[in-house]
Each structure stands twice: as C-alpha cells, then as structure tokens.
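Here is the structure we will look at.
Every protein chain of the complex appears in place save one, which is left out.
Naming follows writing order (A, B and C), and every chain is counted from residue 1.
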Amino acid sequence: MVIVMKQDQGEKTEALKNRAEKIGLQVIVTYGAGQNILALVGDTRKVELSYFEGEPGVEKVYRIQEPYKLASRYANRVDTIIEIEGRKIGGHNFTIIAGPCSVETEAQIIETAIKVKAYGADFLRGGAFKPRTSPYSFQGLGLEGLKFLRKAKEETGLPIVTELMDPHDIDDVYKYADIIQIGARNMQNFSLLREVGRCDRPILLKRGMSSTIQEFLMSAEYIMSEGNERVILCERGIRTFETHMRNTLDLNVVTAIREMSHLPILIDPSHATGKVAMVDPASRAAAAIGAHGLIIEVHNNPKEALCDGPQSLYPEEFKQLNNTVRKIHSLVQKEAAC
Amino acid sequence: MVIVMKQDQGEKTEALKNRAEKIGLQVIVTYGAGQNILALVGDTRKVELSYFEGEPGVEKVYRIQEPYKLASRYANRVDTIIEIEGRKIGGHNFTIIAGPCSVETEAQIIETAIKVKAYGADFLRGGAFKPRTSPYSFQGLGLEGLKFLRKAKEETGLPIVTELMDPHDIDDVYKYADIIQIGARNMQNFSLLREVGRCDRPILLKRGMSSTIQEFLMSAEYIMSEGNERVILCERGIRTFETHMRNTLDLNVVTAIREMSHLPILIDPSHATGKVAMVDPASRAAAAIGAHGLIIEVHNNPKEALCDGPQSLYPEEFKQLNNTVRKIHSLVQKEAAC
Amino acid sequence: MVIVMKQDQGEKTEALKNRAEKIGLQVIVTYGAGQNILALVGDTRKVELSYFEGEPGVEKVYRIQEPYKLASRYANRVDTIIEIEGRKIGGHNFTIIAGPCSVETEAQIIETAIKVKAYGADFLRGGAFKPRTSPYSFQGLGLEGLKFLRKAKEETGLPIVTELMDPHDIDDVYKYADIIQIGARNMQNFSLLREVGRCDRPILLKRGMSSTIQEFLMSAEYIMSEGNERVILCERGIRTFETHMRNTLDLNVVTAIREMSHLPILIDPSHATGKVAMVDPASRAAAAIGAHGLIIEVHNNPKEALCDGPQSLYPEEFKQLNNTVRKIHSLVQKEAAC
Partner (left out) sequence: MVIVMKQDQGEKTEALKNRAEKIGLQVIVTYGAGQNILALVGDTRKVELSYFEGEPGVEKVYRIQEPYKLASRYANRVDTIIEIEGRKIGGHNFTIIAGPCSVETEAQIIETAIKVKAYGADFLRGGAFKPRTSPYSFQGLGLEGLKFLRKAKEETGLPIVTELMDPHDIDDVYKYADIIQIGARNMQNFSLLREVGRCDRPILLKRGMSSTIQEFLMSAEYIMSEGNERVILCERGIRTFETHMRNTLDLNVVTAIREMSHLPILIDPSHATGKVAMVDPASRAAAAIGAHGLIIEVHNNPKEALCDGPQSLYPEEFKQLNNTVRKIHSLVQKEAAC
C-alpha cells in the first residue's frame, strides 16, 4: 500500500506511520519535495483502503499488493482446468454453453438441448430461478424447471448450468446443476458467495455490471476462501453511458484476467449486447481475443420465448456461430504456438 | 410501450402487432415516412423491454408506463410519512441518522450514541453485519453487535438502523432493529427484498451504485409488493469515471424521486464521498435540494475506527453539521411556503 | 510519481530507475515483499504517465505531484477574485449569470436582460455561436447576435458572457464579450485554450462531460500558462449511465476545486439537468455546497425559444430562485464564520 501525503504534512506523516505500524505493517517514508510518500510493506490484504483514505493530510492511497490470493496468477502459474463429466473448461479448451434464457416447458428445453448438442454445444444452460427487475415479471418455473433440465440432460448427456439466487434453494440447485451460476446482480451478495463456496460444484461467476476487474476477482476469492476453488469467470458487459447496446462488452477483460488470474474466463455476448445481430460477431471476437469459451442464448423458437427472445439465436444460427468460432479458436491457438 | 421500427419494415410491423395483441395489449400503429411506430396500450408492467427489443426490424423500444405501481406518485399523491417511536420520516420532516460504520465495542457504540443524541440525531446507525469486498476484512460483530446496539438504545432512546445482508439473519436483525437497512450491493438481491417485504419493519433501501432511478424504484416495489409499504430510499453515490471521490453523489435524484414517488428519500454523504471534508458541504446541499434527511457516519474516535474512519465525523463536527443543515432545511421550507 | 512494479521484477526495476534518472528525476526504490516501488522525485509535471505506464514489468503508475501549477491552491493560498466592471467573482461573492441559451432577436435579448437585471442577475449570458450536435440545427446569429448583446448591455449595464467556438471569431467575441465562455465540448480543444490564454478577457471554462477534475484544472492551466490567469471554472454535469437527467451534476466538485485550486467555481444547473423543474432545487444545493455562483438559462418566453426552451426559466421563476439562493448563500457564510 502506498500513501501519498498532501504538501507540507510532516506531522501527519508521522501520525500515519505510527498508525500503520500499530497494525503490524512496516513503513518506509520517502520525503519528497514538500510531499511525502509512505510505502507500507507486509500483509495489507486485510486492510481496507478506506482505513487511510480520506484522512486529513492524505492525498491518495494506492493498493499495491493484490487483495486476493487464491484467485491470483501468483498462486497458480498454471491455468486452472475444471473438468466436468469429461468436459474441460480452461487452458487451451474452448467451451460453449448454450440454451434458453428460461426453462419454459419440458418440450422446449429438450428440443433446444437436442439441437444445441447436435450443433456443437458442450453444456446446456437454462434458468429455473430468474432475477427480474420487476416483481410482476415471470420469475421462472423453480424446482419444476430444474426437473425439466434434468430430463434434457438425460436425453442429451449435456451437463447443466443454471442460476442460484436464493440461499434457500441451494439444495435443489445443487442436486440438479453441474455448474451453479451466480448472476451479475449477485456478484457482491457475499452471503451467497460464501454459501456456494462451501459446496463442491463448480461455480460460474458473472461480473457485476459496474464491478471493476479487481472486485470481480475478490468475489471469486470469497468463494475460493471457503474451499471451493473451481470458479469460472464470465464477462457479460458493463454499464456505461452508451445505450445503443444493452451493455458495453469489455473484451479486454479477457487479456487482463489471463494475466492476473489462473481461472478460466468466458464471454456472454447475448446479455452483453441484447441484440441477436451482435451475438455472432461478438462471439468471434471473444474467441479471437483468447476467451476460454462462450455462454450463448439459443431457443428452439425465439419468437415465442417468454424472456430475452430477441437476443436468442435460432438453433441454425448457433450452428453457424459454433463452426466459425471454433475455427477462429484453432487459428489463434496455432498462431500462438508459432 | 412504444416500438419504433427500422425503415421499410411493413411486414415485420404486422408481425409485432400480432405478437403484442396476443399478450393482451391494444396496438396503435403510426405509419411514418418509411418508418413505423407502434404504441402499445394496456398493462405493460409485466412485459420486459427485451420481449421486443433486439428483434430484427425493431429500432428501439421505449417503456411509457412506469413499471412500478405501489411506489409511484400516482398511487399516492400525498407524501408517505413513516413514524417510528414518535419520530417521523418523510413529508416536511428532516431526519438525521448518525453513528459509526461498524459496531466495535459496547463502549464505542454507547459513547457515540450519547453524543449524537446530544447533538441532534434522530436515529442511531451502526453495522453488525458488514458487506466487505474482501473475505479477509473484518466482517462485523454479528449478533453481539446487535446486542450492543440495543444497549445504546436503552441508554439514549435512539431507535436503531442496521443492515441485513443474509436472509438467515433476519430474525435477529428484526428483533434488534427499528429500521432494517438493505445495502447498495443488495439492491437487486431480489430474494432478500422479498424477505424483508414480508416483515413489518420499515426498510431503508440504498441505491445500487450503478442502478438507474427506475431500477431503484422497482426494488422498492419488490418490497412493497410483498406487503411492506414502509420503504425509505437512500442515495449514496453512483459509480462514474471520476475517481477523486469514492462515488459521484447524484443529488438531483432527490428532485426526481419527489416527483416520481411518494416515498421519502435520504442522502448518505459519507459513503458517497468517502472524504470527511466533503461530508459537511454535501449535507448542506442535501438539505437545500429537498432531501428528507441524512445518514451520517460519526465515530467517537475516528482515528481508531476499524472501518471507514477517515470518512467519519467527530461528534463535535456532527454537532456543527446538524445545526447548519437544520437551518437550511427550515429556510427552504419557509421559502417554499411563500 | 510512484511506479509500482509487478512481482519479481528486479531487473526491470533497475532499468526503469535508469530511465527515470536519465530524464533528470531522483529515484528512491522500496524493495517490498517481492514487489518493488519506485518513488520519483523532481519536476514530474512534464512527464506523462504513459511514459512508464504499460511498460512490461510495471503494475501501475501514480502521479503524486499535481501536473498543474498556476491553477493549484499551492500557487495561491488566497482565493482568486475576478473583478469585471465592479462585479466580483470568487471568494465570498455569489455571482449569478442569467439569460437565454441563444440570442434570437434584439427584442428577446433586451427584454430578457431587463428582467433578469431587475430580478437580481449580475451578468447577462446569451449564445451567438452555438455548438450543435447536428449541422442542420440553428447555429446562432453570429456577429449579429453579438451586436444584440451589446445593445442589451447598453440598456441594462449587465456585462456580457458569451461563447467562443472558433478561433476565427476571437476578435469579434473579444470586442463584445466581458467574459468569454469555452464550452464543455471544447474543454480539451487545446488550440482554442491557448488562443484565449493570450487575450485579456476573463474566461469561463466549462468542464467537459467526461473530464476528470484533474483534466479540468489542466485545461485551466493551458489558459493560464499563456498569461491569462483570470479563469472561472464551471461544472455543468458529467455523462454517466443515468438517463433520467440530461447529465449528472457532480456538486462535490465544488468542494474538491475549493481545496485544489484558488479559482472560482460556478454551477450550471440548466444544462446539467435539462429539466426546468430541477433548476431551482439544484441551484439551492449549489449555493449550500459553497459554489461561487450560478449560470442559469432564463428566457422572456421559454415556449417560443429556439433552443433549450424547456430548461429555461420564466423571468418570474428566476426571481424566486435568485431570492432563495442568495439567502442560502448568506446563511452558509454566516455559519462558516461561527
């Protein structure tokens, strides 16, 4: 941690030095031209920036040491690869998760599953519990939806990815899901993170729509610190001033995460853009930039979808997408090997 | 709801018209110069924008009818006033909630409570369960903290405001809190909103750091739709590109909320700015713009605070703040009456 | 300047140390637990962050010394007060600039000027050259508009504030304006800043809609470094994800600027909100938080205004606003003196 003092704050520099030493940190002071800098060495992970920030005399506080440990690239130089029923996520693998926004009927989810399996998907997604901005919107089929997902798995062999919103539902979701998804709105629902950190299912953690990359990794750390190290990260767009797309897809996060962490990072172009015409190009870009995979909304009949229909692909569109992105992934792998 | 079509989309206009009619809406089409507009009349509250948005042929979808009902100004032309042990929040009242970020010790919370009471506070705040970005930070005293708050109340008579993060703790928090706070990071934790919507304590709902005003009111609606209509809104800064302050305090939200809703709206200048020197000026501005009150961090000894020390006021600073903002509130009330 | 190295970058630390010394800086290295920190002492104002940032081995570069000098509070502990025809801007004064968005006709500007003068304005504003997003919109009356402003000044004695967009127009604007305004979109039009830096008129510099406070002060520095030290800053809202208001008014910038600089800072609530109903409350907040004044759109007949009609006040609304904000300003001055 580095504390930069305002000008001519000799006395306050000493006071802060004492304060930092009291909590066990070593302090090295650089006396600059009127402006002092304190470098705090030791385990600063437990210290919040706000412990020093805003203090009179302090200009700015910077965190040097990453506040996360288990999620850090330094903890694990080798990419984490998560294996689920023979399918691998991370490393050189490119994983495609596909399926509808919501599970609506048994027929819908089975038909969609059969198609996305045939066209190249590795996992089936589908929401049984849906986070909705409005209390009056369709909230998902709940347990019944989970059971339909199970049938789709029995039919196709595709492992299931589905979202958990409420700690009360964890036993049900645990029973039916192969990967438990934590949605963007719950990325800092710390109770829920701890809860899934105590189970042994891989977790797909979506980035909150205004969370920094560091906060994103801190939320992964919450899960990992409870014992569950199988975390898959997923970028799904951040909120900016631009309203043409639903969100602004921050693809460079892939390069950042690959450097900062050993965890796999997927891209969700469907929620990021909210527009069917943008899903295919954004998926190509995700493969090209080095993402470990995609999560794509596909519906057997988007026109009748109860939610997110217009951002859902037809199965045939997914087929084309799947083919192209896998070719791009291979090309990029080959080029990197040169 | 208004759907604007792209140019020359005659056929798709008809298809969408049918789709909207199928879900029970009346549709009026304006055939413009090559570009058609569909106005959807009826109860569109249950319809998500994404049901039409992103569809090929659609340029943009706008929601006309507010998606909230109980929280709306149209539901209640008269300001909601919430009464708690003789103290009123809303309407012409100006309510000040003060206290430390975290409950740390019995002595700390009682000493702080006595001082803020003496200097003008109406309620005591203090966190027993703390949402922390890092799993390694101090997470609050939990139940013990709640008990210390109770003692501080017994000592001073100040009703208690404290945060609930985890549905598992609702019984404890319900028992010790007079107002239950939902933090910014949980503003769209819909399970938690429903949970507190089923209890009979007033709820202090903080705006999420990237939530729109409409999403903010929708989260209030979640609580109200379960039966608990005593919701107090609180703006605490939004996340923008500016990093000089911790967040950007969006004070105009007060004027917006007063027009759109009947619920009271408070300002939290401590979290919004993260800087002790900004708390007093921002509080004056909050009173001047028409907020119904403030929630302020005050600590009996900010230098030793376990969290947010540098944004906490000394009790004597709070005294001065309290005096000035109440004068501004009176002046503004008087001027409005002219 | 502080450079934080990534872990285990001993060699690169030395290389960067040499690089910094080569450009005349003194370098102090703190060897932390695997991670080194370089403190660069000397005149780092000319060094761009990007000179070190992004270099392999570098984690982050922080600027310690403010990159501005003349605009800095350290350059001038006493508030700058700018006097124009007997009117003072800055310090304890509260200055109100009022008038229409555009000069439309001689009658319109004179009538508006007479009214705002009568109701308390100190200066008259009005645009002769208008920055418009669309090339097809009304672009202002140009030189003719400047002449109408002159007549309004002759009629009322109110000094004139008007915008300069194009360096080709500087002679005309110089001749007719008492304060030259640089609009938000030109805040980083460095050629224009240099140009007005070489003239002897006070400059009203508006903050760009996505500029940081530091960039804002750097643009003031551009003007001052050419010799014109009479710069008046003006916050007019920043661009964020919130679309309810035209922009998000960042009122805490007043407190920040008062600490970082000696220059006066005004608030423009009309452009910040874009809504007539928000202008009065936001003006009250501006006075309460400590702004040095306001710039307000007032039109003798808003319904017929060629631009920004709906955010323009009627003269009578301005009268009420003027009275209230001046009372708040007095109250805050009195309280601060306690």
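In this text, a residue touches a chain if its C-beta (ideal position, glycine included) is under 8 Å from a C-beta of that chain, and two chains touch if they have at least 3 such contacts.
Remember, it's a predicted structure, so these values are computed and weren't measured experimentally.
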Of C:I84, C:M165, C:I213 or C:L249, the one touching the omitted chain in the full complex: C:M165
Absent-chain interface as seen on chain C, which is shown: 19, 45-46, 48, 50-56, 58, 67-68, 131-138, 165-168, 185-186, 188-192, 194, 209-210, 215, 218, 221-222, 225-226, 239, 246, 274-277, 303, 307-311
For chain B, residues in touch with the removed chain: 2, 4, 7, 28, 30, 32-33, 35, 37, 39, 41-42, 59-60, 62, 64-65, 74, 210, 239-241, 243
Contacts of chain A with the absent chain, listed as residue ranges: 210, 212-214, 238, 240-245, 248-252, 254-256, 259, 272-273, 277-278, 281-282, 284-290, 320, 323-324, 327-328, 331-332, 335, 338
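Just so we're on the same page, only the chains that are shown with their structure count from here on.
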Classification of the chain B:chain C interface as same or different, half of numbers criterion: same
Intercentroid distance (Cα basis), chain C paired with chain A, Å: 39
Centroid distance [mean C-alpha coordinates] between chain B and chain A, Å: 26
Centre-of-Cα separation between chain C and chain B, whole angstrom: 31
Residues within chain B bordering two or more other chains: 210, 273, 277
